[in-house]
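Yeah, one chain of the complex is gone here, protein chain that is, but the others are all in their spots.
Chains: A and B, in written order; residue numbering restarts at 1 for each.
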Amino acid sequence: MSEAPLLEVRDLSLSVKTDAGPARILDHVDFDIRPGEIFGIVGESGCGKSTLAKTVLGLPPRNSVIDSGRVMFRGENLFELSRRQTARRLRGGTMGFIPQDPFQSFNPTFTIGKQMLEILRWSGLPEDPEGRPFGRADRKRHRDRLIEVLSAVQIPDPAEALDRYPHQFSGGQRQRILIAGALAARPGLILADEPTTALDVTTQMQILKLLRDLAAEYDVAMMFVTHDFGVVAQICDRVSVMYAGQTVETGTAADIIDNPRHPYTEKLIGCHPERSGNLVGIPGKVSSPIDPPMGCRFHPRCALAERRCSEVRPPLEGPAGGRRIACHVRGAAS
Amino acid sequence: MPLLRKLARDVPAVMGFVIIIVALILAAFPGLFVEDIARVNRGNILYRLQPPSAEFLFGTDDLGRDIFARVILGTRPAIEIALSVVALSMAIGIPLGLAAGYLGGWISGTVMRLTDVFLAVPQLILAIAIAQILGRGAESAMIALAATYWPFFTRTVYAETQRVRSQLFIEALEGIGMGRRRIMLLHILPNIAAPVIVRATVGMGFIILTAAVLGFLGVGATPPSPDWGLSISEGRKYLPEQWWYATFPGLAILVLVLGFNLLGDGLRDLVDPKLRRLR
Partner (left out) sequence: MILFVIRRLILIVPTLLGLLVLTFMMLRMGAGDPAAAIAGDNATPEQIARIREDLGLNDPLVIQFWDYLSHAARGDFGVSAYTNRAVGADIALRLPATLELTFFALLIAAVFGIAFGTLAGVWRNSVFDHVTRVVSVAGLATASFWFAIMLQLIFSMDLQVLPLRGRLPTGMPPPPFITGSYVIDALFTGRFETAWEALRHIILPAFTISLGGLATVARFTRSSVISSMQSEFASYERAVGYPERRVVLPYVLRNSLVTPVTQIGLLFGAFVSSAVAVEAIFDWPGLGSYLVNAIFTSDFQAVLAVTLVIGLVYGIVNIVVDLVHGLLDPRVAERM
């Protein structure tokens, strides 16, 4: 590998305490994101992908425990930072965040400008590129920066937009503003949690194109959480497929889409009506994280399951950074 | 009933329920707790204004009557008046609200303007005026409270009916030609029952409080009724030395109203999914 990874998630396991006992939401999740690339995390709802994004941001769910692993960002272990440091140095500042729902994510009673200035204020960037202090007193420069990123996301009349309220924008525009918010503090990595799910198809296309262009223009890496292989095909360089908290397959997006190996990936791509031409659901339900099946978590729903699949958990095998798969039947070892 | 089981887990609501049950028993069978009911209104001047003791738990009043016994006997008029006011208000308010919400048009306009008029001054003020006009007594207090409380039911029913009315199944029923009256009674009413029940439960507490004010001001129950509001007004003259006289009837109001409010809260949490989420 030519470059050191920007974000390394190593063997990450996380449990949430519930009334019915601990639930393993993330189980030995393992991947890394290189500078400038768009990395997709794909899976059905409930597979743990949003929890993963929030954990990387330093906001694991309430009542949760990290059972194993670490999250390294630019060589710093996130779990070793204090809460406050995590908040100030990693979120906002060097990690940007684009939430799922543009309609609910703004506080309706404050202007766009006030809310976005706040992001810069808490971003914890020590200084701007010219070396001048990026202090909180310097509202004027923060404002200029916001106008800059708002024009970058093609909001018309950005200076005036800052003084308007969220409800005065359409959903697509609000999502653009949220993207601007993620870019504002010059992050190295942006976490996007299903940023297009709440939008209609046309707007979705525009937003995806915008994200691709911006990622290239600003040289920012992106962790893109989605359930939709159609979206993956359009935007992601590499992708990691998750099932019930486990990574089942990773590789380049093109490779995986053209040649899915893991039965679950196959089914997930098959579910996408544009690609397969018909609607095929995956039979059965995502297994419960409280009492997961032995062995491969997917085996109860898998057509190819053999006896060992219900007994031994298949390891994620393959060259580091290359195509890797966790499956007894289709895996590298078989 | 999963809803009832959920309610049973809500400790405050259960407390409220227990208070109400105890109060109902006290109201229905005061003889179980008071030895000689006939003597409650006939005092013994020898025992005048005694402080609380083993014999007189809550002390005695200016006529030597046992305050504990009178507080117990006051439960029945309090519950009676609240029940009848809530029932009367529902009898007036629900049909009006249903008609206004479902039929719309001039009926809705007229009914809602009428509620505006009744709600334009605080309920108590109108109630005092009506009670005074009708002449002092528990019945006129009851009529006055019902005459001023129904708009609250109308408002609730109106809003809920409008909500239900816009749902698809009502349109479907209209489409197959079902009569309006049938739709209102058989399909809308059951769907708005829950908020109405909540309103009624909370209303019980509210009416007990307001009725007590009427009693206190002297437009409600008349002596020698053991009415709590009236007793507080009588006991007030003996402050601060005979503090128990005014204190205990007020505590009784507090406990009973608390019971209805706690139960009403629990019910509201069950009914309102938004609040339920907050739990």
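Simple rule for what comes next: contacts are C-beta pairs under 8 Å (C-beta built on N, C-alpha and C of every residue); 3 or more make two chains touch, one makes a residue touch a chain.
Since the model is a prediction, treat every value here as computed from it, not as a measurement.
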Who touches the missing chain here, B:2, B:177 or B:240?
B:240
Given the contact definition stated above, which residue among B:125, B:159 or B:172 touches the chain not shown here?
B:125
Per the whole complex, from A:73, A:106, A:169 or A:229 the residue touching the absent chain is A:106
For review purposes, identify every residue of subunit A that touches the missing chain, sorted by number.
54, 57, 59, 84, 87-88, 91-93, 96-97, 99, 101, 104-110, 115, 118-119, 122-124, 165, 167, 178, 181-182
Name, in rising order, the residues on subunit B that touch the hidden chain in the full complex.
12, 113-114, 116-126, 128-130, 132-134, 205, 209-210, 212-213, 216-219, 229, 232, 236, 239-240, 243, 246-247, 249-250, 253-255, 257-258, 261-262, 265, 274-275, 277-278
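Here is the rule we go by: only the chains that are shown with their structure count from here on.
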Averaging only over C-alpha atoms, locate the centres of subunit A and subunit B and give their separation in whole Å.
55
